[in-house]
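Excluded from the complex is one protein chain; the other protein chains are retained at their positions.
Going by the order they are written in, the chains are A and B; count residues from 1 in each one.
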Amino acid sequence: MALVSVANLTRIFDVSKPWLNRVVERRKKAFLTAVSDVSFDIEERSVYALVGESGSGKSTIGKILVGLLPPTEGSVKIRDVDLARERDAARVDAVRADIQMIFQDPYASLNPRWRVRDIIVEPVAARGGETKGMAEKLLEQVGLSARDAGKFPHEFSGGQRQRICIARALASEPKLIVCDEPTSALDVSVQAQVLNLMSDLKDDLGLTYLFISHDLTVVQHISDKVGVLYLGRLVEEAAPDELFDDPKHPYTQMLLEAAPKLGEFGREVDPPKGEIPDPINPPPGCAYHPRCPLAEDICRKERPEMRALRGARVACHMAE
Amino acid sequence: MSEAILSIRDLTVEIPTRHGILRPVDGISYDIGRGEVLGIVGESGAGKSMAGNAVIGLLSPPARIAKGEIHVGGTRIDHLKGDAMRRLRGKEIGMVFQDPLTSLNPLLRIGDQLTETILAHLDVSRSEAEKRAVAALDEVGIPGARERINSYPHEFSGGMRQRVVIALALCAEPSLIIADEPTTALDVSVQAQIIALLKSLCRNRGTAVMLITHDMGVIAEAADRVAVMYAGKLAELGPVRDVLTTPRHPYTDGLMGSTPLASRGKARLHQIPGAMPRLDALPSGCAFHPRCPYAQDKCSADPGPDLADGNGAACWFPLPHDAKVA
Partner (left out) sequence: MTDRQLPPDMPIAVKDPSRLSIALQSDFFYTFKRSPVAIISFAVVVIMVLAAIFAPLVAPYNPFDPASLNLMNGFSRPMTPNAFTGDTFWLGTDDQGRDVFSTILYGMRISLFVGAAAVLFAMILGITLGLLAGYVGGWTETIIMRIADVQLTFPAILVAMLIFGIAKGVTPVEHRDQMAIWVLIIAIGLSDWVQFARVVRGATLVEKNKEYVQAARLIGRRSPAIMVRHILPNVLSPVLVIATISLALAIIAEATLSFLGVGAPPTQPSLGTLIRIGQGFLFSGEWWILLFPAATLLALALSVNLLGDWLRDALNPRLR
């Protein structure tokens, strides 16, 4: 059975101006659908990657998963417990202890006034657990020195801070870690270190990751399955090799084509057309149709359902 | 390579602090020719942006040029101050920054910003300047340029805004453009558009481009030559194909190995141990030696050799030409 099961997840934000401004300017309420009818499963001890550009809703899904945001519709079940609806506080607490998160900005995710030791053990200390010597052990596990426990975050580089974040995430011995762009603020050589560390920890501790990224090439090194998001909708889901060798959705094809390639010097690409539309007023039908080379009438009218296609799932009328 | 538009010799930038003098840029030399794109690549703290700021005279005090010369179009500019520098900026050198929103004045219509820039640097009438502003927007691919000229920066999307910034940088027809991480804040699809735009504009006009970025992929696609910086020094300089496929400096080699590649599959990434040293704690000799797998005694004693005639690797034991990317 899957560890995480996301079903028909939708999240709508009210982005209206304050009431007074609305009345004066005679505007209607405005809603932003950040996540729209997304369903996927994450198997235990696997890495599921969510990939998308800005406004794709990938971070919102991550936040719903860890319980920082409630879903508007649909459900997220972790070991069959729906965090947003479960009434039994003990069960919610037990599941919550199993989820941790690693954030994008290693400078903002550590409280600058706390010592590293206190930061790392907080997930355990908050539940009243025993924390003696724990920070020192975790620091060594993530490749830092036990002596660093008494320092403050500003004494560390970006990569080292991200290791501290990982140590904090490991403190409560979680099963699932949601990683929200954990390496996009890091330099290439440091990114490689952190990715390798995360990959090792996953094997050693039997962890499950939800890995959120905007970079397809990064996720393929670590993930077992990739979901591609566009404007809050899941458009394709496949194993990374499958996705790279045979992308089925035109958007995935465009993403792969547009990414700069190391080996192709002076490549003259025909750059993709257009930009991501305003998520407050998404296009009708398939959200990608205004930029899609394959689009036909049906794409403008009907939103495509997820369907199985050659070992992948894809939401496109035209793909075959 | 034809005549050099930008020529930097032994440029050194210093920041005096209470812990001593830091050198974020330490004796770098290179040329950029007409119509050439030189990629400056390096990790944060390598000094690549500081070098760009030094060229355009935007070092924020107490940072200062301590040594070396900068020539643009044959004129020495590193000692220019105040007004003379301001005239040169925009006229001879255009600048494209990472964040398009902060490089545009949010309170002015973009047409006014373009017209003002043109009037400040070129000897043309106002109506001619306005005509050129529309043409500039048209050229960077903004649809409906004639109408959009009256819009404010916030009315554009991120990619369109960066196009406006490029139009602004190009409208006074400078001979050199410094683009500091121009695509880092943009989405992949838009990034491809902006790179293609920069490339075609510069090729058509013969503008020299200094493209500062941390992204090896962008360098590979856009640059003619590449300069790899590490801890304020040039580690390697050469034609982009040579440097990226057969790197001779172990740092470049490590950098290439740790870059995720679509073709590399689920293999473990090569990693360079450690991190870039802080400027106040630089190792002796070659700054890379503590992280270098090939380091020998000489490396910790002597700083790397100078780049021979502005090419090659600043390394005592450069990798052989047939070395594979790790």
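Rule of thumb we're sticking to: contacts are C-beta pairs under 8 Å (C-beta built on N, C-alpha and C of every residue); 3 or more make two chains touch, one makes a residue touch a chain.
Predicted model only: the values in this text are computed from it and were never measured.
Taking every chain of the complex into account, the chain not shown here touches A. Within the complete assembly, A:149 is the residue of A:34, A:50, A:64 or A:149 that touches the hidden chain.
Only one of A:80, A:93, A:241 or A:268 touches the chain withheld from this view, namely A:93. Although one chain is hidden here, its contacts on chain A can still be listed: residues 63, 66-68, 93, 96, 99-101, 103-105, 108-113, 115, 117, 119, 122-123, 126-127, 132-133, 136-137, 146-147, 149-152, 165, 168, 172.
Heads up, the rule we're going with is that only the chains that are shown with their structure count from here on.
Centroid to centroid, with C-alpha atoms defining each point, chain A and chain B lie 31 Å apart. Interface residues of chain B, counted against chain A in their complex, comprise 43-44, 157-160, 187-193, 195-196, 214-218, 220-222, 224, 240-241, 244-245, 254-273, 275-276, 278.
Note for the complex: chain A touches chain B at residues 53-54, 157-160, 187-193, 195-196, 199, 214-218, 220-222, 240-241, 244, 254-256, 258-269, 271-272, 275-276.
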